[in-house]
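With one protein chain removed, the remaining protein chains of the complex are shown where they sit.
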Amino acid sequence: MTGNVCVFAEQWRGQISEATYETLALGREVADKLGAPLTAILTGCNSRNLVRSLGVADSVVYVDHPLLAEILPQTCAAALVQLFLNTRPLALLVPLTNISLGIGTLVGARLGVPVINFCKDIQVAGGRLEARCVMYGGKIEATVGATGDPAVLGIWPGARPAEKGHIERAVPVTDAAVVLEDAEAIRLSKYIEPEAGDVDLTKQDVLVAVGRGIQDRGNLGLAEELAKALGGAVCGSRPVIDQGWLPLSRQIGKSGLTVRPKLYVALGISGAPEHVEGMKGADLIVAVNSDPHAPIFNVAHYGIVGDVLDTLPVLTSMVEARRAHVT
Amino acid sequence: MSACPVTLETLPRYPEGTEILTCLQCGVCAGTCPYGEVMDYPPRRMIAMMRAGMLEKVFTSDSLLACVACYACMAKCPRGIRLTEILLPLMKEQTLAHLPELPGELQKALQNTLRYGNPMGEPSRKRAAWVKSAGVPIRIFAEDRKPADVLWFVECYTSYYPRGQDNSRATARLFHALEIDFAILGNEEKCAGECGRLTWEPGLFETLMDYNMAVFQKYQFNRVVTSCPHAHNAFKNRYPVLGFNWGLEHVTPFLAKYLARLKPLLTRKLPYTVTYHDSCCLGRQNEFYQAPRQLLAAIPGVKSIEMVHNRVNAICCGGGGGGMWLDTYFKAKGYERLSERRVREAVATGADVLAVSCPYEVSRFEDALKVLGYDKRMMVRDVTELLAEAMEE
Partner (left out) sequence: MHILVLLKMVPDVVEDLEIASGGTALDLDCQRMILSESDDHALEQALLLKERHGAKLTVLAVDAAEVDDALFTAAAKGADRVMKIVGSDAGLTTRQAARVLSQTIAEEPGLMPVDLILTGVQAIDDLDGLIAPLVADELHMPYLGIITGIALDVSSDTARAIKEYPSGVRGEFQIQLPAVLGIQAAEKPPRYVPVAKIRAAMKTVKIECAQVLTLADGGWPAVNVLEMKQNEPAGHAEMLEGAPAQVSARLCEILAGRGLF
């Protein structure tokens, strides 16, 4: 693996994640620019069948161990560090997701190499890696020179289209053995599935999403009316769910659902990466926000700068009128 | 330092405290209170509980969330007990301490006011952004430290809120036309804190008062003129304890004093029938009933008509005492929104324009007109907006 570009492939509940494919796509580009091989590293227990999905890489290193059945950051980091003891890759790309968060930090700390988080892009300049990092809630972009051996980079979801990183193809697989101790300090007892909501948001054509800009639970009714008028359902970003205004089953984003509706109306949603992750694939995104600099306008197709509470009722009545006219 | 030494413990030692205990239990306060029928503990009952040593019950009920600090009870109390000024803020402070959770919107407004100097949570650096679009020169003290006759304390809604900015631009035009020598604090200005004082948060108020007094002392001016009746109240009733001793006016009575100079400038005819809403702070509390009416009478073409409840009997818009951020709470409880009650009365006069002089009222009444479907029949305008409209370029 010396001199390789490596991507940590995250598997969860028997599947390779979308974020992994996105990171692989980026890794492929970087490896090609450097003229270096791309290696995907997959950890798990009895998960070897998944290696075929990592075909965009030149090779796969598969690490099987009972303690790697679930991804726990400290255990995964310990395994990766062992892999790199004698063969240091050029770079290790780790997706920044709920599943893998912390792995990159720990690998960097234990190897004594720098870590660069928040990467949405990696460029190659003069044979060296330059990470483009989006920080401060999306407002600032930093270009960071990756030094370190390996350079450890945490990759934001959405860095590249997942399709570009997903090729089903047999590639050479190396089975690597690691020695892991179980301090029995952390045990997964069980998964808690989200309550079956009355609505499967992933099947809706139209979603009306509310964020902090809706200001109060009482204003949800306005969003529900718009959703009804458009023939869709209401969902929300994390702050709205945290406050208890909508159930967990309605959360869109990093810890919630990923949706691809025909129309996604984002009301009072700032557009933090954690939310955008869940809806950037929508066909048509319309955003209403009182802040003209809200990052949501970078991902939306159409934007309205205004007070959500002023715009909503007017829009709803126009949609209703339009609908009545059409039918 | 505590700007308000009167607390519920120390109350009996003060004349205000003993005066509270002279309550007749007549119930006029509860009868006059716009939300009297939904309060578990209107002022009368609060005082009864105080006498019975059972105040704890008052604090652990959410009754005080319904008080919009409209001064109606205080204006009608036959004993002249200073309910809204003394008793109710103290009660609210205790209720805040006992409430398991503050309604989210109100909590946010208070936190924003502390952090950013305005309840909207807008950056302080943008407070004077509206100045660029004013159309007339506006001096900012920090940029030009020359003394001025008037320090125009613009306030939050009139700085950040689009309809409030309309008011500010109108005011600036009027000041300019009247050749007033004025300057503003610009981004250094922070909320005067009245909303904090009457809204559960004396600590917030004291912090803002300390801050504002320090800023005032940097500059030289003769008097403070403010667009916000709440700020006017704070400066008049509380700030003197920290040394506020400048002349003080709200924009409306201030402009009325210049009527002789202003009237010849009002050359454009405005064919409106106007009904004037007396705001609680300017009206009931300070009895500035004449000034706005004189100004309206000076506008050519304007016909005035009074609502059934006017002057001391005016019905509050519901924005005081934290009500500005409790609309959703009231709705959830099934209370009628006071702004809707008032707007119905306004519409019943047949007027085209509902004239106001408090920044809260513009947004509240425009909202109510929309909700009730009257927004084509009637518009809301601040008195300064009407005056500026009547003044041709």
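Order of writing sets the chain letters: A and B. Residues in each chain are counted from 1.
One rule holds for everything that comes next: a contact is a pair of C-beta atoms (placed from the backbone, for glycine too) under 8 Å apart; a residue touches a chain by one contact, two chains touch by 3 or more.
Fair warning: this is a prediction, and the values are worked out from it, not measured in the lab.
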Query: Touching the left-out chain: which of A:Leu68, A:Val115, A:Ala162 or A:Ile269?
result: A:Val115
Of A:Thr2, A:Thr87, A:Thr174 or A:Gln243, the one touching the omitted chain in the full complex: A:Gln243
- prompt: Per the definition of touch given earlier, which of B:Ala52, B:Ala97, B:Ala260 or B:Val308 contacts the omitted chain?
  reply: B:Ala97
Message: Counting contacts across the full complex, list the positions on chain A that touch the omitted chain.
response: 12, 17, 72-74, 97-99, 101-102, 104-106, 108-110, 112-118, 130, 133-148, 183-194, 205-206, 230, 238, 242-243, 248-249, 251, 254-258, 262-263, 283-287, 293, 295, 297-306, 310-311, 314-315, 318-319, 322-323, 326
Statement: Against the hidden chain, chain B presents residues 93, 96-97, 101-102, 104, 107, 110-111, 114-116, 121-125, 196, 200-204, 206-207
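Rule of thumb we're sticking to: only the chains that are shown with their structure count from here on.
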Residues of chain B that touch chain A when the two form their complex: 103-105, 327-329, 331-332, 370
- request: Flag every residue of chain A that touches chain B in the complex, lowest number first.
  value: 215-219, 243, 313
